[in-house]
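Removed: one protein chain of the complex. Kept in place: all other protein chains.
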Amino acid sequence: MNRVLGDPRAILVLLGPALLVYTLVMLVPIFWSLGYTVFEGNPITGFEFVGLDNFVALANDPKIADALVFTLKYAVVLTIAQVGFGYLLALIYVFWLRKASSLVRTLAFFPVVLPTVAVALLFQELFKIAPVNGLVNDLLNLAGIPSVDWFASPDTAFLVLILMDLWRSMGFYAVLLYAGLVDIPDDLFESARLDGASGWRLVRHIVIPLSLPVLLSSIIFSVNGTLKVFDSVLALTGGGPGNTTTPLTLYMYQTSFTYGEYGYGSSIALLLTIICLLVTIFIFRSSRRDLTKG
Amino acid sequence: MTTARTRARRFVPLIAGLGATALLLSACSGDSGGGDATAPTDFTYLSFAENTSIQDTLTSLSTGSCSAEEEALPLDITTQPQASYDQQLQLLAGQDALPVLFASGNSPQVAKDLNDGGKLVDVEAALEELGQTDAIIPAARSTVEALYGGDVFVLPTEFNVEGIWYNKALFAENGIEEPTTWDELTAAAATLSAAGVTPFSADGQDGWPLTRLVGNYLFRTIGPDALQKVIDGDASLTDPEYVEAAAAVAELGEAGYFGPSVGSIDYMTAVNQFLTGEAGMFYMGSWILANFNDPEQNKIGAENIGFMPFPEVEGGEGSRDQLAANVGVPLALSEASYGEDVSAWLDCFAENFGSTSLGEQGVITGFAVNEPVEDLPPLTQAVQERIDQTTQSVLWFEALFNAKAAATSQTNASQLVTGAISPEEFMEMVQADLN
């Protein structure tokens, strides 16, 4: 059996193309980029060896601290929000809507497929204050609350950003989590009900423990995506007001391509990659543990 | 600048209708090996995707006055969106694959870097060789020299003066005379504000229309060399006389003279506010004439719009005669591909670009107009005359800054005006990126 399933030639044929493309297009450029971290300059002015200067600058740059804090804040808040709401929706699908959930699932999933540019434009219009109020401010006025200039202060801009990404991704996480929930055998619920468990207690003692693996994957999946946030920030706030909503990815892009500081930009990318790699190892560990369990 | 409405039909793709395989094969063998280009086979021009007037003028030249040059070296236009333009230029320069002619990037620093790397044609010398020394008008030449440290290595395909446009009817209704000093300006703003009119319409989302005011204020108080001193290290933006300028603009915001939520107003909205009579004044460059001359957009009538230079500040070194000017995004020529055919193109370009651009696009350039253009709209005519009278011009706030400081200045401008950050903090942030 192992002769067939361990045939080196077959492994090479099956794995080879993917590994080759992946190595050439992802791994090689990554290490190439890492090489830039000890240089300063850009393709126009040429590169100059500066040793560890970039890392010293990295440690002392207040904008890095701001961007890092923003990135982490965004990742944590959005992960809690999108997995939380996704889970809530999934629970509604499974226990409330049951068979009728297909239409709702389809509807809630739909925003996932829209282009970022379009969604950002939509939210800008919904939350705008000038020259005329957007829908949100109109509704606030109806309730007797004065209009809010949503994009003028860091906190409200952050809120709109979170709302936008929540709107976009909630349905996706709902379906992912739904997949985990429908697999829970019905007789488990029945026996729990017979023991007198119901409502919240049922969820807490039966549903959450049993769907923990899929919940964990979703969280890790979400953290990864949110740490690398780029498009939605760029399209919605452009990093503003000031640089209060600038994540590491955007700061890195600006540093490299707008300010022409490749070396420094690569150092920022390295920082981000290290953060992401820590998450990778975490994901890998947890998925392996799960494998040995099952 | 006249945007897509007047946009000519885009470059028609040669590959239309072919199947995927054919496309990929042909494209694959097509554009390769440009690494060590010497004699180009096309007059390649890389443009901002957003700017169509230069593309259209060049296309018009290639079928008209410059058809002989087109024969020898056909024009080939490619475009790149502004957002990724500098990046693209860096990538191309890194491969020694710069196009023959190209827009010189989002900030003047890009062209300076390219020139320092010996990648640009010395336009001054090239024009002299062609006997075209007078092709660039004096005002444009002085702006270019101020901008690029005394050298001319770009072609001023646009020349704009900047100042405050005002609504004559609103001024008359409220008994306001054209302000010549800062105090008169703020008084006028107060009067308009009291009458329920937004005094200034400004695009706070992009930020630069606000920092333009800071820059102009500095040129009026400290003099035309105010920002050169900062670059040379003889002064700092955090000095009290510099912070004063930021504070003056912040005060306008505090008084509500930009209307509510200036940070959320984008360019089109700002233009619209002025052109529907909601706002009394509008600081902008003369490229805006295209919008002013369009009756669709202009509800107050072109005859109702006046232009005034930025006012003087009492006791300041600068004067109203020093009009703020810029050359838009000038073009640069790649040294690597400069040869006989390209210099023939440059010759024809220098000769005809000014009048073709003004006549067909209504865009004022830094090139001498070799044949008079008839039937110009009166407002354009007036601005053109103003330019002819101008002997000394000043730049704008970020003109001499590196890209990082320029970005910091523009992204924080609306915060300065809304009071989210103090004038001191604003100037400190920008100065920090200059060091």
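Note that the chains are named A and B in the order they appear, and that numbering of residues resets to 1 at the start of each chain.
Everything below uses one rule, namely that a contact is a pair of C-beta atoms (placed from the backbone, for glycine too) under 8 Å apart; a residue touches a chain by one contact, two chains touch by 3 or more.
Quick note on the criterion: contacts and distances are computed from a predicted model.
Think of the chain that is not pictured: of "Imidazole glycerol phosphate synthase subunit HisH", "MrpA C-terminal/MbhD domain-containing protein", "Carbohydrate ABC transporter permease" or "Acyl-CoA dehydrogenase family protein", UniProt labels it "Carbohydrate ABC transporter permease".
Interface note: of A:L5, A:A59 or A:A143, the residue touching the hidden chain in the full complex is A:L5.
Which of A:L58, A:L72 or A:L122 touches the hidden chain is settled by the complete complex: it is A:L122.
When you scan B:T41, B:T63, B:Q95 or B:S319 for touch with the missing chain, the hit is B:Q95.
By the touch definition given at the top, chain A reaches the unshown chain through residues 1-2, 4-8, 10-11, 13-15, 17-19, 21-22, 24-30, 32-33, 36, 43, 92, 96-97, 100, 102-118, 121-122, 125-126, 128, 131-135, 138, 167, 175-176, 178-180, 182-183, 213-214, 216-218, 221, 224, 227-228, 230-231, 249, 252-253, 256, 262, 266, 269, 272-273, 276-277, 279-281, 283-284, 286-287, 290-291.
Although one chain is not displayed, chain B still touches it through residues 1, 3-5, 7, 9-11, 13-16, 20, 23-24, 27-28, 30-33, 35, 48-51, 77-84, 87-88, 91-92, 94-95, 97, 203, 205-206, 266-269, 271-272, 276, 287, 296-297, 329.
Keep this in mind: only the chains that are shown with their structure count from here on.
Rounded to whole angstrom, the centroid-to-centroid distance between chain A and chain B, based on C-alpha atoms, equals 38 Å. Contact residues on chain A toward chain B in their complex (touch as defined above): 42-46, 128-131, 149-153, 238-243, 254-261.
Residues 84, 86-87, 89-91, 93-95, 106, 109-110, 113-114, 116-117, 119, 259-265, 269, 272-273, 278, 402-404, 407-408, 411-412, 414-415, 418, 420-421 of chain B are the ones that touch chain A when the two sit in their complex.
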